[in-house]
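Structure record follows, encoded as structure tokens.
Note that this complex is displayed minus one protein chain, with the remaining chains in position.
Here is chain A:
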Amino acid sequence: MTDERFSGFGAFILYTITAGMMLFILAPLLLVMAVSVSDSYFVTFPPQGFTLKWYAKVLQDRDFLEAMRLSILLALGTTVGSLLFGVPAAFALVRGNFFGLAAIKGFLLSPLIFPALVTGLALLQVLTKLGSQDARLNLLIGHVVVTSPYVIRTVVTSLQLVDENLEDAARTLGANRLTTFWRVTLPQIASGVAAGGLFAFMVSFDNYPVTMWLANSEYSPVPLVLMRQLVNVFDPSVPAMSTIIILMAMVGVLLLEKLVGLRRALAA
């Protein structure tokens, strides 16, 4: 990128539009954060005064903490599950050459297209038919189904950029297919795998439409608890909960950026 291209009136327009877009995307989040420190019993904007008491309340709320624990464990399990399923699937889609490849690709990515509400209902019916009563297991299965397409997408994209000759070279040097994958292919697609994993974690963490069908009163992840709270008492503890989640997401993104370079991963 040369300086010439990013100076003068064109640059001014570009920066203005970019800033506008950023504001448009981030404003709701900033609003939530602002309201969460409001010293009032109702959610009002602009916030009145400043207090951290809602955070204190939320962090002592048994239901919320329990839901956080469940959601984090669920999201971690979902991440592992969707990587275990998604990475080999992506590998087969990119390197494979078999009958029905396109159809299988469409099928694997379909949860991205179908309304999650429908996917959730369908899963509930199937899991009930199978007699699966454990809400935690059902949630895990449901979330893996919903998040795998994200992993497949990012891993397919980064795999397509890997030079197949690298794998051929490794094999001529004496590595079997599995060793080749671990020692040569995986390091090339690490950023794609990490980005897919992060997506899986985040999508699982704030998934409502599928979770709604599969959770029960005993095991309710954060989105359900938030929703319930919103319906019952809409005080600034809801924005406080939301802010905690926003901060968690930010930490996750920054960590990934630090470790593998998220920008590189997403650029792929």
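The working rule: a residue touches a chain if its C-beta (ideal position, glycine included) is under 8 Å from a C-beta of that chain, and two chains touch if they have at least 3 such contacts; residues count from 1.
Going forward, contacts and distances are computed from a predicted model.
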Candidate names "ABC-2 family transporter", "Nitrogen fixation protein NifU", "Cation:proton antiporter" or "Spermidine/putrescine import ATP-binding protein PotA"; UniProt protein name, chain not shown: "Spermidine/putrescine import ATP-binding protein PotA"
Which of A:Ala169, A:Val233 or A:Met250 contacts the chain that the document leaves out: A:Ala169
Sole residue of A:Ala90, A:Val184 or A:Val238 that reaches the chain not shown, by the stated touch rule: A:Val184
Interface with the unshown chain - residue positions in chain A: 163, 165-166, 168-176, 179, 183-184, 187-188
